[in-house]
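Sending over a structure as structure tokens; questions will come in a sec.
So, chain A:
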Amino acid sequence: MQNGKVVSMIRFDSVSKRFPNGTTAVDDLSVEFSEGGITVLVGSSGCGKTTTLRMINRLVDPTAGTITLGGRDVRDLPAARLRRGIGYVIQQAGLFPHRTVLDNIATVPTLLGWGRRKARARAAELLEVVGLPADAGKRYPNQLSGGQQQRVGVARALAADPPVLLMDEPFGAVDPVVRALLQDELIRLQAELRKTIVFVTHDIDEAVRLGDQIAIFRTGGHMVQCAPPAELLARPADDFVAGFLGSERGLKLLSLVTLAGVPYEPVGSVRSTATVKEARDAAAGRWLLVVSPDGGPAGWLDTGALEGLPGTSAVAGLALAPARGLRDSDSLLSALNETVSSPAGVAVRVDAAGVVTGVTGQDVLHARQRSLT
Partner candidate 1 sequence: MTIEWQWLSTHTDDLWALSLDHLSTAIPAVLLGLLIALPLAVVAHRIRPLRGVLLGLSNIMFTVPSLALFVILLPITGLTRTTAITGLTIYTLVVLLRNTVEGLDSVPAKVREASLAMGRGRVGTLLKVELPLALPVIMAGVRVASVMTISLVSVASYIGYGGIGQLFTDGFQRNFPTPVIAGVVLTLLLALAADALLVLVQWLCTPWIRKGARA
Partner candidate 2 sequence: SGGATTLDTPASAPGSAAAGDSAIVIGTANFSENQILGYLYADVLKGAGLTVTVKPNLGSREIVVPALQNGDIDLLPEYQGSLLLYLDPKATESDSDALQKALTAKLPQGLAVLPPSAAEDADVFTVTKESAAKYGLSTLADLAKHNGKLVFGGPAEDKTRQIGLVGLKEVYGAEFKAFKSLDASGPLVKGALKSGDVDVANLFSTDADIVKNGWVMLTDPKHLIPAQRIVPLIRTGKATETVKTALAKLNTALTTEELSKLDALVDVEHQDPDTVAAEWSKAHGLSG
């Protein structure tokens, strides 16, 4: 891997691709995809994302310009050799239907002459890495669900541990819930593996979530802007980009900023084991935070509901509005969501152990202001 990082920067120099039928799929593209990071290509259908990707592993040859990988022109290597060193996850998995899952994953190791036993062992290992049960290995692709197939596709691309990974709408075919799961897994994997990944999608949320860098393409094969997501959201280059990022661009930006450093204020609270009298004493406004024995938020108590109850009766058992504790690593967006959802109009903050430390209200918006400098 260390070795991988050194040779894995991808650079396009005035690259164009014109198909014989006259379509210009990519138009004078110059860009660098940084090492060890995820570059996401987005843009509407037919804007040349796939073509850009496929020029890297030479499934398509550019009509002009050069592409270098770690400083070497990709044309210097025989195509098959080059490709064995680049993982490729094809849109909708593109698995070999006539091979078992294990054989699918072992494709590149086998081509590299690893020997059957070693290749299979590696495949079994990867099955675990992508979160599939071991017995899935013996099945055929069409015996798996769409989401599982996507995982196999990723595992297959990772099999020979290539420094570079090309992923073409790898999560395109699955429903939003499974998609979020797969994204989480990719983030987890990448934290460990630090591959140079080029990732194609047309889902801007996915791009913001995964990308260290986002390249926005426009029909005709022009790249309009290439920047880290926060910069893109804060300063879209033009109306096309702004339009593409959607009307809630400001809020999306909040999802990129964490709560770390956002101040919190003390909050009046009672333990869930307290009595009604204790609760009345602690109450400052209409809503009182109830804390569970482990120190985490149990919920918001409507103090109006205390009226008429005997002072000695227990708080436990009274109806609580839900409260979620937010850690410093949570995003401003989730804090804002909490602020909006909770009846008290504030988000409960907790420390790394989950113990309530205070609440943040309007400061969420102020924090946003500060991050805008």
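Throughout what follows, a contact is a pair of C-beta atoms (placed from the backbone, for glycine too) under 8 Å apart; a residue touches a chain by one contact, two chains touch by 3 or more; residues count from 1.
How were these candidates chosen? In short, all candidates are chains of the complex that A comes from, given by their letters.
This one's a predicted model, so the numbers in the text were calculated from it and none came from an experiment.
K.L.:
Thinking of the complex as a whole, which of 1 or 2 is in touch with chain A?
P.N.:
Selected candidate, touching chain A: 1.
K.L.:
Under the definition above, what is the set of chain A residues touching candidate 1 in their complex?
P.N.:
57, 59, 80-86, 88, 90-92, 94-99, 107-108, 111, 139-145, 156
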